[in-house]
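Note that one protein chain is taken out, while the other chains of the complex remain in position.
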Amino acid sequence: MKRAGIYSLVSAALMAVAAGPALAQGGSHDVRIVLPEQPANLEPCGSIVTNVGQVLNQNVTEPLTVIDAKTGKPEPKLATGWEQIDADTWRLKLRQGVKFHDGADFNAKAVAYSIERMTGGKLTCNNMAKFGNAKLTVKPVDDYTVEIKSDRPQPILPTLLSVVMVVSPNTPADKAVNDPVGTGPFKLTTFTPQTVVLDPFDGYWGKKPVVTKATYVWRQESSIRAAMVETGEADLTPSIAIQDASNPKTDFAYLNSETTAIRIDLAQPPLNDVRIRKALNLAIDWDGLGQLFGDDIQRASQMVVPGIIGHDDKLQPWKYDAAQAKKLVAAAKADGVKVDTEIKLIGRNGIYPNGAEAMEAMMTMWRSAGLNVKLVMLDVADWVRYLQKPYPAERGATLLQMMHDNNKGDAAFTIPIFYRSSGQYSVLNDPALDKEIDAAMAASGQAREDGFKKLFDKMRNEVVPDIPMFHMLGYTRVGNRLNWKPDITTNSEIPLANIQFKN
Amino acid sequence: MLHYLGRRASYSVISILGLLTLVFFLTRLTGDPSALYLPLDSTPEARAAFAHLNGLDQPVYIQFWNYLSDLLRLDFGESMRQHRSAMAVALEAFPQTLKLAFVAMLLSTGLAIVVGSLAAARPRGLFDRIASVVSLAGASAPDFWVAIVAILVFAVGMEVLPTSGTGGWEYWVMPIFVLMLRPFGLLVQVVRGTMLSSLASPYIKTARAKGLSRHAVVFGHALRNSLLPVITVAGDLATSLINGAVIVESVFGWPGIGKLMIDSIIQRDFAVVQSTILVTATAIFLLNILIDLLYAVLDPRVRY
Partner (left out) sequence: MSAIPSAALPPSRPRPTRARVLFNYLKRDRLALAAAMFLAILVLAALLGPWLAGDSATRLGLRHRNFAPFSLDAGWLYVLGADTLGRPILPRLVVGASNTLGIAAAAVLTSMLAGGLLGLVAGYSESWYSHVIQRGADIIMSFPSLLLALIVLYTLGPSVTNLVIVLAITRMPVYLRTARAEVLELRERMFVSAARAMGAGSVRIVLRHIAPLVVPTLITISAIDFATVILAESALSFLGLGIQPPEFTWGAMVANGRGYLSTAWWIAFWPGLAIMLTTLSLNILSSWARTAADPQQRWRLQQLKKAPR
């Protein structure tokens, strides 16, 4: 792929960087953000990847709808209204007076083009993962109205549309791009292995943000990122380790919609005995373990965070009871269950900070409850073989360290994959349970919410297919120039429009 | 000499091809990358589509055949992560590492030769002891430790240097310092060891008896004859810097080829892994040929 443009941009960027730190602050409303990792590419269809989304979402490209973090419901963005025509079809009204960075008009044809590009299969579009195997057809009804038809019922299509980033119709449809053209308040000026630079787009349809330029750099070490904000070399870092978040004036914690858990392979003995699974939940000193993740960490009782439709606020998490755990194991042993079968605890390197320490701690606690647990730390490609079907045949009894992210406001993105027999992460195989799940998925409104809540209750109290650990916190450090606080969406996007300056 | 060079070059090309073949097949033993490029909750159909799009669902020998035929057209494949030419990615990163490695090796070899010779001139004296302890401490300290502590002290504490990044000379100071530690420490010991042996030879006694100054004896006579192992070790250190200035690159944010290689290996970005190995292997093979030529220049007894 010839990138003549990128080379001139690269040399311009290198000269700018070589001019030294004097340019770092530049104009008074320029912002410098340091990310933990380089965005590997800037393809809008891959914006669910954290680093890509934090740069692009709502800055360069905008979606059709956005999710309100407190209610879980979709709000208008590029689509201003919607109505459901039938079970498979929705009609959307589009915003008028919007232009792309390259001058093209935003209209129904552009939306149809974007969606076809995303679903066409000529490039890998990760954002569409939430749609599963559904096929979409888009029909422009008039310049500012589209009809989206799916091949299966879509009760929450507007929620799903929050991942559809609309790109200019001039974007190639058969390959991924690193210079996306969208409708957002900023346009992409530079993308090199060292930096990304966004400059304001004068033709933006909405309110002009205060930020006049955004420069992104990346450093892998958390202590370096923290140091950069401290010395003023950067204004903001969206992710530092908990031990570096020591200054309450600049360091802010936020619930980041990730839930950590251990998945129990309940098809394999001795894990097929529910007493063993309950003992696994009871044997952990949750207060002690929680200290690895911070004082404000929230204990999880189910696999979604509060605020998601389907979260049962009244559900209590398991409490630490070592004696009860030992009793359950002994009772199972007395009934002939082979409790000294080796159980493999499969950890994943770097899955979350202090993840390896947590696994070591949990293994030690389970051993003192009388179970034979052995820890194996794997790298991500190896670990994924145990995460997704088909599972390795000779795996034995396994406990899998995992983390689940659901920031789409609805438990439909969690329950089927974990608990339905066809789910990618599921080890359950219960037709009655499947019917219950399907019923809740097809329902809407209060019935939907209640159905999901009942399912979570059942998992927690009767089936115990997993060990929910914590709702995770992210830590950010914000420099003195900025007036900004993180929220639950910070893990997936940092809209520059939300950044204000202290004067 | 030219005959020798020609033979070495052809052997090296064959070896590099062998290396690429080895890397091609072995990396594909390390698991299916589809799972790494798609969200964890993707459907099996989506994963199959990805595998098909990137040619990963074909048998390995067919993939290898395609790779070889693409190589003939100088097409090194596309990075699955960055969606652009794998060789462009590798060639962009290589000069960053080369700059750092070159300066670090030059400084550390030069300094080590001076310090090691002076230490060997008076063994077990004060200078020798201090030089040994300091150089060994530097060589055995974990490099990320030194890097992060240096940043905390000089950039955050004293604010005389920037924390990280590339730019003017002030951005080079700490990375070069950290990179120099292990080569300097090892080379001081090697120089000292070989110089000790040389300085005990009869011809040195003759030179001293002739009345030559200590300086002339050490640097003019003994040094030249001790350089062969020093050059070998220096060459090995240089190649390890090319492959592995990873810590310095990741802590200081230099987008070099060491970090690129590690990230690509972990992410199973096969085309980039192959391209980076090709680039670094070529550099390493060239460096080794250069070193072997240097042997012949430095020591007339060495003949090929």
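The letters A and B name the chains in turn, as written, and every chain counts its residues from 1.
Note that contacts are C-beta pairs under 8 Å (C-beta built on N, C-alpha and C of every residue); 3 or more make two chains touch, one makes a residue touch a chain.
Source: prediction; values computed, not measured.
K.L.:
Check the whole complex and report which displayed chains the hidden chain contacts.
P.N.:
Looking at the entire complex, the absent chain's contacts are A, B.
K.L.:
Decide which residue listed in A:43, A:62, A:244 or A:405 touches the omitted chain of the complex.
P.N.:
Considering all chains, including the one not shown, the answer is A:244.
K.L.:
Decide which residue listed in A:150, A:354, A:372 or A:421 touches the omitted chain of the complex.
P.N.:
A:354
K.L.:
Out of B:3, B:73, B:210 or B:301, which touches the unshown chain?
P.N.:
Looking across B:3, B:73, B:210 or B:301, the contact with the absent chain belongs to B:301.
K.L.:
Need a quick check: the contact residues on subunit A for the chain that isn't drawn.
P.N.:
Listed in rising order, the touching residues are 221-223, 226-227, 241, 243-244, 246, 285, 288-289, 291-292, 349-350, 353-354, 356-357, 359-361, 363-365, 375-379, 381-382.
K.L.:
Can you list, in ascending order, the subunit B residues touching the missing chain?
P.N.:
Residues 11-12, 14-16, 18-19, 22-23, 26-27, 29-31, 123-124, 129, 132-133, 136-137, 139-145, 148-149, 152, 182, 185-186, 189-190, 192-194, 196-197, 200, 228-229, 231-233, 235-236, 239, 243-244, 246-247, 261-262, 265-266, 273, 277, 280-281, 284-285, 288, 295, 299, 301-303 of subunit B touch the chain that is not shown.
Everything that follows uses one rule, which is that only the chains that are shown with their structure count from here on.
K.L.:
Can you list the residues on subunit A that touch subunit B in the complex?
P.N.:
Listed in rising order, the residues of subunit A that touch subunit B are 1, 3, 10, 17-21, 38, 40-41, 43, 48, 121, 123-124, 126, 128-130, 132-133, 175-178, 193-194, 217-221, 223-224, 227-228, 230-231, 233, 379-382, 384-385, 387-389, 413, 417, 424-425.
K.L.:
Could you please specify the touching residues of subunit B with respect to subunit A in the complex?
P.N.:
Result: residues 30-33, 35-46, 49-50, 53, 78, 81-85, 88, 92-93, 144, 148, 151-152, 155-156, 159, 162-168, 170, 250-251, 253, 255, 266, 268 of subunit B touch subunit A.
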